[in-house]
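One structure is given below, encoded as structure tokens.
Heads up, one of the protein chains got dropped from this complex, but the rest are sitting where they should.
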Amino acid sequence: MNRATLDLWVGFFVAIGLAALLFLALKVGNLASSNVGETYTLQAEFDNIGGLKVRAPVKSAGVVVGRVADIRFDPETYRAVVSMKMDARYKFPRDTILTINTSGILGEQYIGFEVGGDTAMLKDGDMVKKTQSAVVLEKLISQFMFNKAQEDKK
Amino acid sequence: MSSELLVKLTDVNFTYDRRPVLKGINMQIPRGKVVAIMGLSGCGKTTTLRLIGGQLRATAGEVLVAGKNVGELDSDELYALRRRMGMLFQFGALFTDMSVYDNVAFQLHEHTDLPEELVRDMVMMKLHAVGLRGAHDLMPSELSGGMARRVALARAIALDPLLIMYDEPFAGLDPISLSIVGELIRTLNNALGISSIVVTHDIQESLKIVDYVYFVSEGRIVAEGTPADIRKSDQPYVHQFIWGEADGPVSYHYPARPFGEQIYREAPRAR
Partner (left out) sequence: MRDDFFSGGLRGLGRRVTDRVWRLGFAARFLLATIRYSTVAFGRFGLTIREIYFTGVLSLIIILVSGLFVGMVLGLQGYDTLQRYGSSEALGILVALSLVRELGPVVAALLFASRAGSAITAEIGLMKATEQLSAMEMMAVDPIARVVAPRFWAGVISMPLLAALFSALGIFGGYLVGVQLIGVDEGSFWSQMQASVDFREDIVNGVIKSAVFGVIISWIAVFEGYDCEPTAEGVSGATTRTVVTSSLAILAADFILTALMFRGA
């Protein structure tokens, strides 16, 4: 095998290997969509975040507008503090209500923004107070059973 | 130490896996001479070569090559010493993935930064010395056994060594190739002024070309002398070796307990 042909084949091999990696990163993975460039950070307090995870999407009107960056527990208030990296292109009014929703019955959980009417906008680092906790399925069921039992007694 | 001696082995012992292979070997190889080490297969001849080449270290005793104790060199010094030694392996040990040219040029490429034209000239010179200049672009798989041996010889002398070691250079060759290789060993030795050690059991061919012979049996030197001495020798071992007799000091039977005892004792335990 001649040296030049050898180099050519190896070059070809490395090139298509790297192309495959690039394909995986851009077309299959979310490298292109996850680094949207400019972001700003918002924080929110929840009574209960349910099964929310880091990197879960933040959606408004069904469109992804940011991602959960960090979740921690506040030992003073006994509430969960979620920080989100928001796409800098989108601004939201100060009276926006944050809810934790589930996509489908067993799907992943995400934070929904229900936009209010305030003219002042949320700024980088702001803490959102108006939140609605995750619906915990077990609680819902036990409540339902409890009510049912009460009704039966009457 | 006499400057005439290139290699000197003093009371060398070597033990492999608690089995003694060499027991008190004394050997002297003067500059410019061809010395043969003879003996049966497995008597420690190849081990002796490996001790001189530094691939094995003596358990006791001293191996001096060009005034250096091989057993005490660190790996850099050993590698420096090996550049001045050539070794021809039993079946040539040519690199099968390289052409004849690249095989001979191997050390020049690895150890020197010479321009390729110069390397080419040197390689062609060495190949010419073994009569295979025309075969430079063949692959080792295309060579006959005798040709492969000659290419390996050209490779061994590529860096103009002080000493060449031949490990069974005659094994498996037809009579013509055999005498060509024998001739080459002698002529290269004389032309290049080097020393040669030939490990072999081909007694007839080697007696024609060597200056001195050591006979090794079971890790000891049992006889030594010039070819003329050896031919005249009436030592039973040497006699058996030269005339190829089946029985003699070297027993036909592998050591065993008396036959009757073995049958009686082992029969009930046969599996």
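List of remarks:
Think of it as A and B in the order they're written, each chain with its own count starting at 1.
Definition applied: a contact is a pair of C-beta atoms (placed from the backbone, for glycine too) under 8 Å apart; a residue touches a chain by one contact, two chains touch by 3 or more.
Bear in mind the structure is a predicted one, so any value in this text is a computation, not a measurement.
When the full complex is taken into account, the listed residue touching the unshown chain is A:Leu6, out of A:Leu6, A:Ala88, A:Met121 or A:Leu137.
Touch with the chain omitted from the figure is made, among A:Lys53, A:Arg72 or A:Arg89, by A:Lys53.
Where chain A meets the chain that is not shown, the touching residues are 1, 3, 6-7, 9-10, 12-14, 16-18, 20-21, 23-25, 27-31, 33-34, 53, 55, 57.
One chain of the complex is left out; on chain B, the residues touching it are 53, 55, 79-80, 82-83, 85-87, 89-91, 93-96, 106-107, 110-111, 152, 155.
Basically, only the chains that are shown with their structure count from here on.
If you average the CA atoms of chain A and of chain B, the two centres end up 75 Å from each other.
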